[in-house]
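With one protein chain held back, the other chains of the complex are shown just where they sit.
Which chain is which? They are A and B, in the order written, and residues in each are numbered from 1.
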Amino acid sequence: MSKIRVEGLKYRYPDMDSLVLDDLSFEVEKGAFIGIVGENTAGKSTLCYALTGLVPHFFKGAYGGNVLIDNIDVKQSEISDVTSKAGLVFDQPFSQMTGSKTTVYEEIAFGLENSGVEREEMRIRIDNSLRLMDIEHLQNKNPYDLSGGQMQRVAIASVLAMKPDVIVLDEPTSQLDPQGSDEVFQVIAKLAESGITIIMAEHKLEKLAEYASKILLLHKGKQIAYGSPKEVFSRDDILEYGIAPPVYVRIAKALKLKNKAGFYPITLDGLKQQWNVGDE
Amino acid sequence: MKSKGIWSLNFSTIVIALIPIAVAINYLGKVIIETLKLPLWLDSIGTVISSMLAGPLIGAFTGLINNIIYGFTLSPISFVYAITSVVIGLGVGVMAHKGWIASISKAIVIGLVVGLLAAIVSTPLNIMFWEGTTGNVWGDAFYLYLESIGMPQWVASFGDSVVVDVPDKVITVVIGYLIYQSLPKNLIRLFNNNNEIEKL
């Protein structure tokens, strides 16, 4: 049974003329890591909102089709019920700090307080989140005194503490410097190992190639492809959709290094392997 | 129970996110004016923007919270003028939602009206708490002048307030209008209570 089922999803923001999401249908297995790729107007963020209930409940607008998380229909549910099942982390570290708490520890507690979790359970969950995100040493600091990468990890920790089944990340490193970016990708790798279902919209395709089990390619709101990273990134028409494939693919293409199934390697190791195979 | 229309008092999440930012904008106005040493209060820009976005009741509430917070952090004297802030929020909110703030010249007129309203509300407060003065140098000088030509106390106090509040509110409403006009549509849209989820 899939964790998430999207069936014929269509969406238009209020007062706008055109659909931002146009007939999307795909399924996500429990524990999978799905990457969403596409150029800036493709609808990646809107899809992230749709998977977490913000579309339609926060943004209103015109909505068609279904998004089912564990068979619960997003459009029929209360927004807080959806956000407790599917948490969202987005690109602005600063805005994701609530601002009403003076320590990282209490900041992570915020979502748990809203959800009525008992204090003992809160403490356990906060400690777990701090550990998983490598931010235990920051727990008494004021959230606003942190670096971008640290704030982003606090944001992820805060969402994780609510124990969602799915975590959706919308370009979590686009506003960070290279060090912050690395810090965040490291904890995302840990998340991937923990077995939680992850959906991540990203431009840094090399990173997605490392973790994702499937890639969803969007263009102007339409679903172009949904398949393994090798399949999707090896497409010859990929540049038409406004994205450049991972650098290893581009090198392999230039060297004409396809593998037996007709796909290009998407990681450095894959490239090395192909290169050696080609040598024989 | 959500109410619609101009008098909706809907503490939705977007409204709750707006109010602290509006109060901080009020504060920014004050800080900039003090740094530049210009002779105005200019501490209601955020309240005005809040009323334009979310309606008169939320604007009034923003004004109230604003003065309560100033009272706790700057000076308890701000508590007294909470009523004035509420009236400013109400006034701008009602007129904005009736569509009357549609150009700079109209904004100036609205500013005049709101300034007068603020003066009318502040006068009894000033008289009750400190016999009519406002603490503003120009206003109090005008108070002295009016008293010296034989005007009764309430006239002097009203004159004091008008001289200070009317220019200040005219400029505030005009600035609020200009800023509102330059906000992205996808932000303004979020405050529209009439949006429903349509079926596709």
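Everything below uses one rule, namely that a residue touches a chain if its C-beta (ideal position, glycine included) is under 8 Å from a C-beta of that chain, and two chains touch if they have at least 3 such contacts.
The rule we apply is simple: contacts and distances are computed from a predicted model.
Peer 1: Looking at UniProt, which of "Cobalt ABC transporter permease", "Ion-translocating oxidoreductase complex subunit C", "Carbon-monoxide dehydrogenase large subunit" or "Deoxyribose-phosphate aldolase" names the chain we cannot see?
Peer 2: The UniProt record for the chain left out of view names it "Cobalt ABC transporter permease".
Peer 1: So one chain is hidden, and I want to know which residue out of A:122, A:189 or A:268 touches that hidden chain in the complete assembly.
Peer 2: Once the missing chain is taken into account, the touching residue is A:122.
Peer 1: Write down which of B:6, B:21 or B:155 is the residue touching the left-out chain.
Peer 2: Missing-chain contact among the listed residues: B:21.
Peer 1: For the chain that's not shown, point to the residue among A:18, A:71 or A:100 touching it.
Peer 2: A:100
Peer 1: Contact with the hidden chain only, please: which subunit A residues?
Peer 2: Given the touch definition above, subunit A has residues 52, 54, 58, 78-80, 83-84, 87-88, 90, 92, 94-102, 105-106, 109-119, 122-123, 126, 142, 144-145, 155, 158-159, 162 touching the missing chain.
Peer 1: Residue-wise, where is subunit B in contact with the chain that is not depicted?
Peer 2: Against the left-out chain, subunit B lists 11-14, 16-21, 23-25, 27-29, 31-33, 35-38, 45, 49, 65, 68-69, 71-77, 79, 128-135, 137, 140, 143-144, 147-148, 153, 156, 175, 179, 182-184, 186-187, 190.
The criterion applied here is as follows: only the chains that are shown with their structure count from here on.
Peer 1: Using Cα averages as centroids, what's the distance between subunit A and subunit B in whole Å?
Peer 2: 42
Peer 1: Which residues of subunit B touch subunit A once you look at their complex with the stated criterion?
Peer 2: These residues of subunit B touch subunit A: 13-14, 20, 185-186, 189-190, 192, 195-200.
Peer 1: Within the complex, which stretch of subunit A touches subunit B?
Peer 2: Touch list, subunit A to subunit B: 10-15, 56-65, 75, 99.
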